[in-house]
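With one protein chain withheld, the remaining protein chains of the complex are depicted in position.
Moving on to chain A:
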Amino acid sequence: MQQIPLMDEEAMTLLEAISSDELESLSQDVYTEVANGVILGLCFEVHRAVKLGILFLDESKEESEKKFEIVDEIGRDVFGQVPIKKQFECVCPNCQRNLAASRFAPHLEKCMGMGRNSSRLASKRIANSGKVDSDIDDFDDGDWNYGNDRKCKYYMLSSIFKN
């Protein structure tokens, strides 16, 4: 039998005086009481939920669940679709133009005046025409300093590992 680190001397002596049969019966009683208490607690939970009308709040119909079941077939994705190259479209939030989704990133780069090419083209245009082109109104001078801004803005630890 495992040693129980009892603090109480009196309790220790009492425990030692009990026969193992008595101890067995007592532990059985304790166990039954605890088990009954737990079951009672669960009954109260359910009873209360029914009384308040909140027991079946999250029930859903089986048919609706089947609709979203993962598909495990080779050649199909988890949605059961065959992966074919479909053309998706989107609207550029900058210029409101409609374009193919797979070409959105390069378009957005030019549209927002980011990246090396756009800046070069823009500054060339400014130099040539002498006035600012309306297309590149939001050309941000800050782009040229992006390398320095990066380090202060967020917590990269690369500086620790620089030799």
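Simple rule for what comes next: a residue touches a chain if its C-beta (ideal position, glycine included) is under 8 Å from a C-beta of that chain, and two chains touch if they have at least 3 such contacts; residues count from 1.
Simple rule for what comes next: contacts and distances are computed from a predicted model.
Q: I notice the complex is incomplete. Of the names "D-2-hydroxyglutarate dehydrogenase", "Cell division cycle 45", "Ubiquitin carboxyl-terminal hydrolase" or "Gpi16 subunit, GPI transamidase component", which is the UniProt protein name for the chain that's not shown?
A: Of the names offered in "D-2-hydroxyglutarate dehydrogenase", "Cell division cycle 45", "Ubiquitin carboxyl-terminal hydrolase" or "Gpi16 subunit, GPI transamidase component", the absent chain's UniProt record gives "Ubiquitin carboxyl-terminal hydrolase".
Q: Touching the hidden chain in the full complex, which residues of chain A are there? Just list them.
A: 33, 36-37, 40-41, 44, 47-48, 51-54, 57-60, 64-65, 67-72, 77-81, 83, 88, 90-94, 101-106, 108-109, 112, 114-118, 140, 142-143, 146-147, 149-150, 152-158, 160-163
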